[in-house]
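See structure below.
What you see is the complex with one protein chain gone and the rest in place.
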Amino acid sequence: MYKKLKYQIYLLLDPAQEDRRWEKIIDYLLETLIFLNIIAVIIETVDAIYNSYKLYFNVFEKISVYIFTLEYLLRLWVCTNEVKYSAPVLGRIKYIFSLSALVDLLAIMPFYLPFTNIDLRIVRILRLFRFLRIFKLGRYLNATKLIASVFKSKKEELILFLLITISLIIVASSFVYFAENQAQPDKYSSIPATMWWCVTTLTTVGYGDIFPITPIGKILTAVIAILGLGMFALPAGILASGFSDEFQKRRQHKEKNICPHCGKEIE
Amino acid sequence: MYKKLKYQIYLLLDPAQEDRRWEKIIDYLLETLIFLNIIAVIIETVDAIYNSYKLYFNVFEKISVYIFTLEYLLRLWVCTNEVKYSAPVLGRIKYIFSLSALVDLLAIMPFYLPFTNIDLRIVRILRLFRFLRIFKLGRYLNATKLIASVFKSKKEELILFLLITISLIIVASSFVYFAENQAQPDKYSSIPATMWWCVTTLTTVGYGDIFPITPIGKILTAVIAILGLGMFALPAGILASGFSDEFQKRRQHKEKNICPHCGKEIE
Amino acid sequence: MYKKLKYQIYLLLDPAQEDRRWEKIIDYLLETLIFLNIIAVIIETVDAIYNSYKLYFNVFEKISVYIFTLEYLLRLWVCTNEVKYSAPVLGRIKYIFSLSALVDLLAIMPFYLPFTNIDLRIVRILRLFRFLRIFKLGRYLNATKLIASVFKSKKEELILFLLITISLIIVASSFVYFAENQAQPDKYSSIPATMWWCVTTLTTVGYGDIFPITPIGKILTAVIAILGLGMFALPAGILASGFSDEFQKRRQHKEKNICPHCGKEIE
Partner (left out) sequence: MYKKLKYQIYLLLDPAQEDRRWEKIIDYLLETLIFLNIIAVIIETVDAIYNSYKLYFNVFEKISVYIFTLEYLLRLWVCTNEVKYSAPVLGRIKYIFSLSALVDLLAIMPFYLPFTNIDLRIVRILRLFRFLRIFKLGRYLNATKLIASVFKSKKEELILFLLITISLIIVASSFVYFAENQAQPDKYSSIPATMWWCVTTLTTVGYGDIFPITPIGKILTAVIAILGLGMFALPAGILASGFSDEFQKRRQHKEKNICPHCGKEIE
């Protein structure tokens, strides 16, 4: 009976992949609680709201933590039902150090460590990562898989794009630093400071907190900004061809390829 | 005769899909009136112009509303010619609550409710939505259908893109808030305030009203902004492959691939 | 002999499509003169440079205008060699009102109208359009044709994109105007003023001269800016599929299509 209960709880906590009613309800409740926790973390930072509803926020946080703690302990108990955590002690230790369990633990720990004087509120936002499980479920699964496989198949090109971007930032920042440092020693104070400017320019954010004033600096900036257009174009082009590839592959899987010579199907 | 008149008016008010002269003229006149109304709403807000030509604006508005009211009542009268509104009473009630009729009503109602003390001028801009009917007609119909079907076929990927964007905004805002709040408590005053900054950065608008000044905040921003490049690339890639798909489909429909020499079809 | 000279001059002035040495030299000289004129117009506006080298600029301008005037008159004389301008009088009048001749005339006229007290210097920049002939020649002809045919084949989609953009700007500006006008009456003073803000936001330029401060204005802006991402993606997607189409078409022209049934080539 103990084993059966354990297995029942295991099924309840597992993401609802099959159409089991109770699994789904528990899953939706937990997702909703996580969602509300994220909203709470966000609006708690608005002082006016927090000061008015301090009590409610604290009560909600307390209840949430108790539920998440219960969930964590239950998961730790029943995790041995999974093959990779099946060893009673070692399996559970392995589970504790799995990514999803660590995120779960980090999200509840700050509550039990009130004596720490550093601000651990940020940790609660980690619950967002739990919320991201939604991508794995239901209707977005196909789209998630598609985007993931596009990124995967074009990984090397995208990493190369990042390397090129970083190289360009270093070179451009060095040149603009030597061009602008004399004219604006407080703004272009060092190459790292210039790199900040370079990123905001190359990505075309352009806050306007720091911009070149010397002719040579402006010409370099113009070149960098137009290169920036190309930078935009590169990942767009890579991903566009990646999506085309992926869609084509899927269509080809659907359409049956029949050899015109012998009439048999080819996989 | 009553029925015939009713049917005649119904044909006149219906979008000119066939080459009937009077339908077209009425349609063009109404479109022009709507267009002029939009222009009027826009330039009325320029105080210098409004104060000089107040009388003309008011007269024009009065005439417009009378015409739109007449049109609304006529449409309400003749709508029973359409199959789905054919029931004399229920059909008309159904018509009143149809989207296009509601927009029509909302656009004229403010005029008849002068005793309301809230500003209802914005409602008149709703006439723009009537103007959007132009997309359904004539030469842009093909392009509209194309873009609509691309968005439809890639709907899931685009929604997923939005979900990823929103998740990124929440996570990034939380981290930057904890990094910058101490240094700039008036600007990064809360996570919602930081989310405003995050949107303007991720979309590379970068007004410059709020930007990070701490090293950790700047590094996080650099990462976010470069991720922003990828964000741009994602919908561009999705839509590009969507358009390619759609064009290919259309071509395949057209071409039957018949050999001009032997007349047989080629796959 | 008169006719032969006229034909010779006609050949000389005609864009060097064949490998005739003199044609090419004249063409290069004229292109260079136009290029130098553009540079002169640009750097003349720098007061420090203009005041130091006033004399040189004026002499250069005088010589340029004399040469362009001579060229204009010669072209007017020999234009009858072209079929469409072959009528001695009517053909020349037709030529005068052709676009390229009008640009040529506008570029020299300000010089002969010194008594006009309005600033006609801008007109000289029109010579740039003459310079654009370079796109028609030599090595970039293929690329120019390609880009032109892509824009042509996707014309409807791009116009529709513009219509959507304009509609979005009108609707967004109206809503943000009513949201921000009370809070910043000097900046969001009217819908046209808000449209200026809207364009700089939607295109992600974001100068920072005008930005929303009310919560509702900020939320609307966030929505607009994220829609702006989609706006970017739309023409990119359209053009990407357009280029793919065009390249595929060209490749198919090259590869000979042979019917598998009768072995004959299909065009």
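The first chain written gets the first letter, and so on, giving A, B and C; residue counts start at 1 in each chain.
What we mean here is this: a contact is a pair of C-beta atoms (placed from the backbone, for glycine too) under 8 Å apart; a residue touches a chain by one contact, two chains touch by 3 or more.
Just so it is clear, the model here is predicted, and its values are computed rather than measured.
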* Structure fact -> Among listed residues C:T144, C:S167, C:Q184 or C:T214, the absent chain is touched only by C:T144
* Structure fact -> Answer key for C:V41, C:A172 or C:I191 versus the chain not shown reads C:V41
* Residue of A:L5, A:L160 or A:A183 in touch with the missing chain, whole complex considered -> A:L160
* Where the unshown chain meets chain B, residue by residue -> 204, 206-208, 236-237, 240
* Determine and list the chain C residues touching the chain excluded from the picture. => 38, 41-43, 45-47, 119, 121-122, 125, 128, 131-132, 134-135, 139-140, 142-144, 146-147, 150, 158, 162, 165, 195-196, 199-200, 203-209, 231-232, 235-236, 238-244, 246-247
* Structure fact -> Listed in rising order, the chain A residues that touch the chain left out are 156-157, 159-161, 163, 167, 170-171, 173-175, 177-178, 181, 189-193, 195, 201, 204-208, 211, 218, 221-222, 225-226, 228-230, 232-234, 236-238, 240-241, 244-245, 259-262, 264, 266-267
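Heads up, the rule we're going with is that only the chains that are shown with their structure count from here on.
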* **Chain pair among A-C or B-C whose interface repeats that of A-B, sharing over half of the contact pairs by residue number** => B-C
* Structure fact -> With centres defined as CA means, the chain nearest the overall centre is B
* Asked: Roughly how many whole angstrom separate the Cα centroids of chain A and chain C?
  -> 44
* Among the residues of chain B, which are close enough to touch at least two other chains? -> 195, 204-208, 232, 236, 238, 240-241, 244
